[in-house]
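Below you'll find the structure, written out as structure tokens, and then a few comments.
Removed from the display is one protein chain of the complex; every other protein chain stays in position.
And then chain A:
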Amino acid sequence: MFFPVSVDWRTALAAAPAGGLALFNPARGPLAVRQVARALLEEAAVLGGGQVLHLPGGDLLVGAQAAPGLRAGQLIAELTGKMPESWPLPEGRAQAEARCRNASPAGELPTLAALEARCAALPVTELSRLTFFAEGTSERPVAQRLAPVSLGLPDPGLEALAREWICRRLLAALADPAQRSALPALWPELRLILDLPQGGLSKGAATGSGIGALALLPLVSRADPARFASTEASLRAAGWAVGLVATDARALDWVEAPGAAWAVPVSAVPPRQLPAQLILLGQPVPDWARRPGVLHEVQTP
């Protein structure tokens, strides 16, 4: 059931025998997810005869048999939550071609120098986002979060680096009256939640607004217990409460941080144990979140 390997994906689609399969995994989401999916497609191509073509907009498996490709697709869906699209061949050839042609190409990862330059060149007005939070079943904002803008990079390591660089610029802008006016205006009656770089506030940074406010440190800062303890102590001494921000809600299930406030992206299912205070980032707000001690995002007041 083997057929000649083609350099051109259209030729490959056309050459597939009857009973074959086209399966397309678009280039979306984290790079890790894409690479795992690609490896599973490659394996299906080895097992069932066929080839995987790396297109600008995603990976295309053209398989001589349908079953291995469908199994790979199922596994990809279970691992990543997203089912690749598939078409029986030759019937679905036109549809597969159209989908592959129209898929928007994935962006290239920046080099470290390019990323640093990009973070350094962001205008002050684009450094941060101000979002508002209500508690429980109420929709009345009680808190505001000033957070570094997310670049949406598909690599969590690069995104974390960018967060550090942007957080430092955000702090500097907050401390500088000339730049501060370019940041979103804070609401004095709402509690402030401020994302900080791993090292917390640098010495001499303005802490006037710190009283009663919540500082969010990235979860990875807990990996260095001595440094975290000293950062936490100096923040508390300056009147801040200290919380953790994680990039995925599943961290709540694994990490024991009694008494800590946590900020995590919204998830459809509640964590196994709720922390003392939970701040859910993003929307839509799931029903389980409408309870005391859980803050959820609301529209601008």
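Basically, contacts are C-beta pairs under 8 Å (C-beta built on N, C-alpha and C of every residue); 3 or more make two chains touch, one makes a residue touch a chain; residues count from 1.
Just so it is clear, contacts and distances are computed from a predicted model.
Missing chain, UniProt protein name, picked from "Spore germination protein KB", "EAL domain-containing protein", "(2Fe-2S)-binding protein" or "Polar amino acid transport system permease protein": "EAL domain-containing protein". In the complete complex, the hidden chain is touched by one of A:Ala14, A:Val36 or A:Val285, namely A:Val36. From the options A:Arg169, A:Arg222 or A:His296, the residue with contact to the chain not on display is A:Arg222.
Among A:Ala14, A:Ala66, A:Ala251 or A:Val285, only A:Ala251 touches the chain that is left out of the view.
Counting the whole complex, the residues of chain A in touch with the unshown chain are 30-33, 35-36, 38-39, 42-43, 46, 75, 78-80, 111-113, 115-116, 155-157, 160-161, 164, 218-220, 222-226, 246-248, 250-251, 253-257.
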